[in-house]
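Apart from one protein chain that is not included, each protein chain of the complex appears where it belongs.
Up next, subunit A:
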Amino acid sequence: MADQKVIRLSVKRQQDADSKPYIEEFEIPYRPNMNVISVLMEIRKNPVNAKGEKTTPVVWENVCLEEVCGSCTMLINGKPRQACSALIDQLEQPIHLAPLSTFPVVRDLQVDRQRMFDALKRVKAWIPIDGTFNLGPGPRFPEKKRQWAYELSKCMTCGCCLEACPNVNDRSDFIGPAALSQVRLFNAHPTGEMNKEERLTTIMEAGGINSCGNSQNCVQVCPKGISLTTSIADLYRQTTLQSFKNFFGSYK
């Protein structure tokens, strides 16, 4: 569109965690090949809104600018996605920007995703190998398994899946799909498998896997194309077997 002179933006802003959100509109001179981040940078250079009033620059977070860190995730025209890979030329205008609604807002488009990191700690999404002496090399990772496990390791804790999940909200204690998928990843690892039971026991508690309601929105919105619903279904199988083992006994 050669005749397009400005990029119109409507941003849901909020001064701090407790203040009321409000909408502010901006008009930025058009340049080809911009993304949402570069438009926000233009506002930062010249913080004037569409009415021509001087305002504060819009606050947002970003780190990698190549869709691998997840920190610039926000609602762009209502959809949770990364601002860095949201190209202006492909977006309908005015472009509506808002912070993710699942997380507490820090300021403007910046949110606090601490609950996701707490969930990873809760499910022990790591492999404990530290000790007082060298344990030597671990068992080998079968190549076929490594290939799908690698896909799960692409999760960047961006929060899109939590935003889309109808069971992640203030009425529910569901930890969300991201942390569950990490349980599958670390349970698949030949060394991580040694702590499998511990992780499964944790996700069988309230707020764990059973809080999933199979709306399957998570797999639709994941920017990394992670098979989250397959992870959840696989963990359903693992936890079902684990609960039988827990009750009937298993000393294999």
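What we mean here is this: a residue touches a chain if its C-beta (ideal position, glycine included) is under 8 Å from a C-beta of that chain, and two chains touch if they have at least 3 such contacts; residues count from 1.
The working rule: contacts and distances are computed from a predicted model.
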Just by its UniProt name, which of "Succinate dehydrogenase cytochrome b558 subunit", "Nitric oxide reductase", "ABC transporter ATP-binding protein" or "Transport permease protein" is the chain not shown in this complex? "Succinate dehydrogenase cytochrome b558 subunit"
Per the whole complex, from A:Q114, A:Q147, A:S215 or A:S250 the residue touching the absent chain is A:S215
Among the options A:K20, A:K45, A:R171 or A:K252, the absent chain makes contact with A:R171
Absent-chain interface residues of subunit A come out as 78, 164, 166-167, 169, 171-172, 174, 204-208, 210-211, 213-217, 220-221, 227, 229-230, 232-234, 236-241, 243
